[in-house]
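The complex appears here minus one protein chain, its other protein chains still in place.
Naming follows writing order (A and B), and every chain is counted from residue 1.
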Amino acid sequence: MYVLRRLLALVGVLIVSSFLVFSAMYAAPGSPENFLVQGRTVTPEVLAAIREQYSLDDPFFVRFWNWLTNVLQGDFGQSLTNRQEVGDLLANRLPTTLSLVALSALIIVILGIGLGIIAGVRDGIVDKIVLLGSTVGFAVPTFFAALLLMSVFSVGLGWFPVFGSGTGFLDRLWHLTLPALALALPSAAVVARITRTAIREERDSEHSVMAIARGVPARIVLRRHVIRNSMLPVSTIVGVHIAGLIAGSFVVEYAFTLDGLGTLLVTAVQRKDFAVVQAIAIILVAGFGIINLLVDLLYAAIDPRVGTRHAS
Amino acid sequence: MKRFVKRMGPLGMVAVGIVLVVVLGAVLAPVIAPYDPTVGSVTQRYLGPSAEHLLGTDQAGRDIFSRLLWGARSSLVGPLIVVVVTAVFGTVLALTSVWFGGLVDSFISRILDLLFAFPNLLLAMLAIVVFGSGLSTAALALAVAYIPYTARVIRSTALRERNLPYIRSPQLQGIAGPVITVRHLLPNVAPLIITGATINFGFAMIELAALSFLGLGVQPPQADWGLMVSNGQQSLQKGYPAESLLAGLCIVITVAALGYVGEKLGGRAAAGRKA
Partner (left out) sequence: MLDIRSLSLSIAGDHGALEILRNVSLTVGRGEAVGLVGESGSGKSMTLRSILRTEPRNATVTGSVTLEGVDLLTLAGEPLRMLRAHEVSMIAQNPHAVLNPVLPIGRYLAEGMHDAQGLSLKAARLRAGELLEQVGIDEVDRVLAAYPHQLSGGMLQRVVIAGAIAGKPKLMLADEPTTALDVTTQAEVMAILDDCRRELGMALLFVTHDLDLAAAVCDRINVMKDGEIVETGVPDQLRDHPAHPYTRELMESRPAGILWSPDATPAPTIAKGHDDFSY
């Protein structure tokens, strides 16, 4: 069945990706140990621990196997910079990142699709805003949007906090509002534009026009034929953008100094703490793959033509 | 030429103009920049716009205008590398895949699928962790990340063309594969390649700027727009937004102009993808 095939494909991709991430350290000039240690002064015990963590005394595939099985059990080893359990670090930071991405996704869907539909159906102000906004919107990098929002609403007006992610549900929401907006806006602009275009095309599609010609009330045609059908291409694009939120979140988290996976990743890359980078990379690839899979499945659910052979 | 102007429309020509201005600024930076972008004087910090400093100075006393001009160079060179590498390798892979079909196609497609599994920035960061930060590492890593997108688009178009008579008959006559590919298949996917390159350039610009913003791309004290936005963050919080704002605006204007040009050149597909 379609679902099963895609799931298997995802698992396959994840295995190969983790292999790639794992072998990355061997691509570096010099020996793996040097790379992992990066010139930091370490005691012999620590060095031995690192060797064990990466099974550096064993043949290559054994190392990979050991590492993979550890990871699957949740043991990501220890950070190479501060000897903390990577698993713990990740667990602490995951909620913030997840909340951020979820909130942004919501904004993209509601604001993006919503405005796009209005712009597609009516020729008024919203239409002009969407057209202008989308031409400029996609060109605004998330980090710049972050800074702009920060300077206007945090530093300038003081409506929102400047950094940190808050405690408690409402406080968190308040702290994450600006970052989520910054992350979502460029994507929302593109989604709104695409939705607008799709709606306008569906309005002129033969089945929509013929539905009107048969006397079906305009509101029903709009809902059932225009909007519903335009959601097909729109959902694909929205899916792509939501998956892209993963990458964008690093930048926004860094700009707003949130305690999420993104800032952790960036600092780890800056300090060359490979253990942390590896672990986060795997998680992100898995997350990315899962989101893409969900989008594909959603599309298959909406469009009855997917997965079946076409007649004539 | 006249058709080009017509196709662009008035707004399009403005966009083309903007792009040309930026390119010229970058190319002529050594000549027209009034100051050295990396040298600043502590006594000249945070000056407002004036006759000596057209756009004022930053927190290290460096002239912002000069930094913007010099910054244009790295902000443009990086994406250029990305786009060229992507176009070349993406096209080669796609055409090879289409020409030979079968196992070769499957193999190449699997590899591309693998690359698709990584968010672009993540791939760049992995490369940077291993090979060190800097513009070239970032640009090459990003190029590798972009290849599957280009390859996929070219592949699907080339796939359609491959079985058409104008490709089939020279093949049956015994003309060598690479020759047919270059002489007949390539010209027909060329417009796609160009449109793709224009779009990719914009995205690459933003993603490379993001990497510099994170301290992983262009390194200080070099001038680069993304880096300037990052440098200026503290100043912004103190009430001196000039550096960040102006650098960011440069990025937005350039990418928007490019995007508009790309849209006019290639049709609606342009506004769709974002990594």
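Keep in mind that, in the parts below, a contact is a pair of C-beta atoms (placed from the backbone, for glycine too) under 8 Å apart; a residue touches a chain by one contact, two chains touch by 3 or more.
Note that the structure is predicted; figures quoted are calculated from it, not measured.
Although one chain is omitted from the display, it touches the following shown chains in the full assembly: A.
For the chain left out of this panel, the touching residue among A:V71, A:L176 or A:A211 is A:A211. Where chain A meets the chain that is not shown, the touching residues are 205-207, 209-217, 220, 224-225, 228-229, 232, 302-305, 308-312.
Definition applied: only the chains that are shown with their structure count from here on.
The centroid of the Cα atoms in chain A and the matching centroid in chain B are 21 Å apart. Those residues of chain B lying in contact with chain A across their complex are 113-114, 117-122, 125-126, 128-131, 133, 202, 206, 209-210, 213-216, 226, 229-230, 233, 236-237, 239, 241, 244-245, 248, 251-256, 259-260, 268, 271-275. Within the complex formed with chain B, the chain A residues making contact are 13-14, 16-17, 20-21, 24-25, 27-28, 35, 134-136, 138-144, 147-148, 150-151, 155, 162, 186-187, 190, 193-194, 197, 237, 240-241, 243-244, 246-247, 250-251, 254-255, 265-266, 268-270, 272, 274, 277, 281, 284-285, 288-289.
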